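Worksheet: one structure, shown below.
Missing here is one protein chain; the remaining ones are kept as they sit in the complex.
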Amino acid sequence: MSLAGRSLVTMDDLSNDEVEGVFSLADGMADSLGEQSSVCQGKIMASLFFEPSTRTRMSFEAAMLRLGGRVITAVDIGATSLAKGESIADMARVVGSYADIIVIRHPWEGSAKVVADYAGVPVINAGDGGHEHPTQTLLDLYTIKKERKTIKGLKVALWGDLKYGRTVHSLAYALARFGATILFRPAPGLGIPDHVVRKLTAEYGGELRRYGTADQSETGGLFSLDAIYVTPSTPHQLAMMADVSLQVELEKGVDAIYVTRLQRERRDAAKVEGDTRREYPVVDKRLLRERTFKETLVMHPLPRVDELAYELDADPRSMYFKQAARGVPVRMALISLLLGSKKADTGRDDRSRKPGTSHPAYNRGFGVRCQNRNCVSVNEEKYIKPEFKIISLKPLTLRCIYCEHETFPKYVASAEWHEGTLKSKRYHSSDSHWMKKIRPENLIIFDSESEAQSRGFLPGKYAEG
Amino acid sequence: MSLAGRSLVTMDDLSNDEVEGVFSLADGMADSLGEQSSVCQGKIMASLFFEPSTRTRMSFEAAMLRLGGRVITAVDIGATSLAKGESIADMARVVGSYADIIVIRHPWEGSAKVVADYAGVPVINAGDGGHEHPTQTLLDLYTIKKERKTIKGLKVALWGDLKYGRTVHSLAYALARFGATILFRPAPGLGIPDHVVRKLTAEYGGELRRYGTADQSETGGLFSLDAIYVTPSTPHQLAMMADVSLQVELEKGVDAIYVTRLQRERRDAAKVEGDTRREYPVVDKRLLRERTFKETLVMHPLPRVDELAYELDADPRSMYFKQAARGVPVRMALISLLLGSKKADTGRDDRSRKPGTSHPAYNRGFGVRCQNRNCVSVNEEKYIKPEFKIISLKPLTLRCIYCEHETFPKYVASAEWHEGTLKSKRYHSSDSHWMKKIRPENLIIFDSESEAQSRGFLPGKYAEG
Partner (left out) sequence: MSLAGRSLVTMDDLSNDEVEGVFSLADGMADSLGEQSSVCQGKIMASLFFEPSTRTRMSFEAAMLRLGGRVITAVDIGATSLAKGESIADMARVVGSYADIIVIRHPWEGSAKVVADYAGVPVINAGDGGHEHPTQTLLDLYTIKKERKTIKGLKVALWGDLKYGRTVHSLAYALARFGATILFRPAPGLGIPDHVVRKLTAEYGGELRRYGTADQSETGGLFSLDAIYVTPSTPHQLAMMADVSLQVELEKGVDAIYVTRLQRERRDAAKVEGDTRREYPVVDKRLLRERTFKETLVMHPLPRVDELAYELDADPRSMYFKQAARGVPVRMALISLLLGSKKADTGRDDRSRKPGTSHPAYNRGFGVRCQNRNCVSVNEEKYIKPEFKIISLKPLTLRCIYCEHETFPKYVASAEWHEGTLKSKRYHSSDSHWMKKIRPENLIIFDSESEAQSRGFLPGKYAEG
């Protein structure tokens, strides 16, 4: 299996078999960390951090140096080229002519894709805003796999800030892909967002089971919410199963608990209520005394604040420092694969589940824009044409190919209209019956009436939803 | 040809043959970028950036790493040692004892010369305020040479902000040295400064041809201004040539157009008028459709803002990303030459034009100071003695040896006066007839009357100009 020349922007860029390939190479490298210094000799990695993240950056750089490669680093880059008005695309092209591989961290969602599109060398996304941070997900998965030998069929509880935690969303998708059951234990007001649940169920074959307030008392308030069950072979089978109470599930024990801190820096600071901090669920010795957690791996992407007690550090179940340490061999494996310095042998053909389903593209480049103000396509509109996947027609749902945020445009028209005169160019509500009449290849989508009108369209009879 | 132990502070530090030597070595290195890793093994480069410039820094560092050398970097240096009151000279000495070569970027003009004076190891100027950035000029020239095989006789148009663009001034001098014709197309109010034109004509043998408003209509407003013609062998021959209209020149085509962005960061921000932005000339597809530009190389030092349209990126005439990429082999060649790790064979003796003419020095250390507030000699006066070259006597013109700004002092006196008593010590206007009476070795120069008087001189009869 060769990954030479490829980029890793989202976890979906790798098939399950490719992920296993990275893991098997990482295993070998972890066993002889000091003997890899000829693998990437003569290669240069550029690490471009538009946002500080010392831990992630150092892990990547240590990985490249252990492989015998060299590193050029920019942590000051935000203050400089952006100030001069440089585009991400230009920066990517220039740095791509200096280095053999680029690691990029940038606050705009979708920015890593733009770098990968323009750099001409492999690019690894080290975090693009609230979007993705795939190597974190890889090392999380790797730790579970390493400790439990498999991921399929495990029960993994996600804990804390499930709303803003980028790593937790990516991990959820990945767990679903590998057939784990996911239990949610959010802090008050920080539940898993609908769009994540939708993606888990619609694209990764998960089955949502809701446990109402009734169950809360039953489980001591621990898992007051929902769970995603995945059976990779027959995704919808579970729906037909007899109901199993959460209590029964939990009695069998949770395999891993993944704790996240309150993501203050991704939120409007003013919105962080004192209450949220006070009510944030803490993982400590007392909790881990419960039978449910008897053999549970305690995981955390770090840094932690107060949600994970220091008293657990010596507990053999605590995995968080091991996670961090394993980031180095995982990144070594990944870098050497993308640079083509190594091949991975998975011993199988790639029969693995392909992430996501194939959605039709919408790329007219006008009429509709990504509604996420933090999306790279919005911030670099000078040269980036908006582009979407059509996730659903009812309700009409577009997903930005850069930041993957979903938008729900209200108006549509057809490109193949009677006679083509202005008079006959009409736009309609996207939830009217006209939606069905427009052939997909003719679909024109508008954010707003004014957008439609500016393109010369007049309101149709069903312009109002 | 050996450059071992030398520094590159300004382009004038290299003869034309030495420049060619750098280029020929760069050619070889560009062809086998991955095979140079033993050239500078064991050597350390310090890259000291008192001002952020990620692109330039990364290019230097990638160059050193490709040569097998290692890098210590300081981008945080401004905030630290300056805060503690450290001088540039001390910093240079200390870092010179850690590293084998220093790359320095600093906002004060002339600072790179001070570093070179004190470091004890080779120093490369990576930009000292508005003064020089010679490796940018080298890679610009290298790109032209590489694409056109020669520089002599080419017609190169300089475009945009010709007033504050450091790179554009350096390039102009270098083009003149190599015998190219230079055409100016400034943005409104951002014309090439007089002192640059003066230096081009007086020191690099250029001949200025002015094209008045009449020509403007003739050339469609493209080249509303002037051109510098250089014939290296007989510089003044052109003046005797029959007048050739600019139109005829342009019909033969321009070989390269060098576009610069509005240099906002070097200017008083308040002075950037909205008008300037609006009227800034843009290079785009429409412009390049003209016959004049049919085979023109489109160059830009990057980063660009709006003056160069993205639609040109795929055009084969676009050179700007190639320029950036070529910075690496050019800097590899330069670093290895200065470190003495390589010699360059130019196949010729050094018969090349020596840049500039030899001007007498003025280094009494008192009476007159550089008038450029951004000059290193003004900011580090604790240990730097003002020093000048006397460029002209009428009008009396001094050029600071650090920042190369010119000053026009108003008063002079003689060091050899009758008896040496106070009564006979008089100062005179520098444009009075006394100027001729003072022998050069006796010349004392004063900024102001108060300065003269503070040294014990009294006003002479011709103290008023």
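Chains: A and B, in written order; residue numbering restarts at 1 for each.
Just so it is clear, contacts are C-beta pairs under 8 Å (C-beta built on N, C-alpha and C of every residue); 3 or more make two chains touch, one makes a residue touch a chain.
Please read all numbers here as calculations on a predicted model, not as lab measurements.
Per the touch definition above, the residue from A:Gly34, A:Pro316, A:Pro440 or A:Gly456 contacting the chain not shown is A:Gly34. The residue from A:Glu18, A:Glu61, A:Asp90 or A:Glu207 that touches the chain not shown here is A:Glu61.
Not every partner is drawn; the one left out touches subunit A at residues 34, 37, 52-55, 57-59, 61-62, 65-66, 71, 73, 75, 261, 265, 302-305, 310, 321, 324-325, 328. Although one chain is not displayed, subunit B still touches it through residues 41-42, 44, 46, 70, 72-77, 79-81, 83-86, 89-91, 93-95, 97-99, 382-383.
We take it that only the chains that are shown with their structure count from here on.
Between the CA-based centres of subunit A and subunit B the separation comes to 48 Å, rounded to the whole angstrom.
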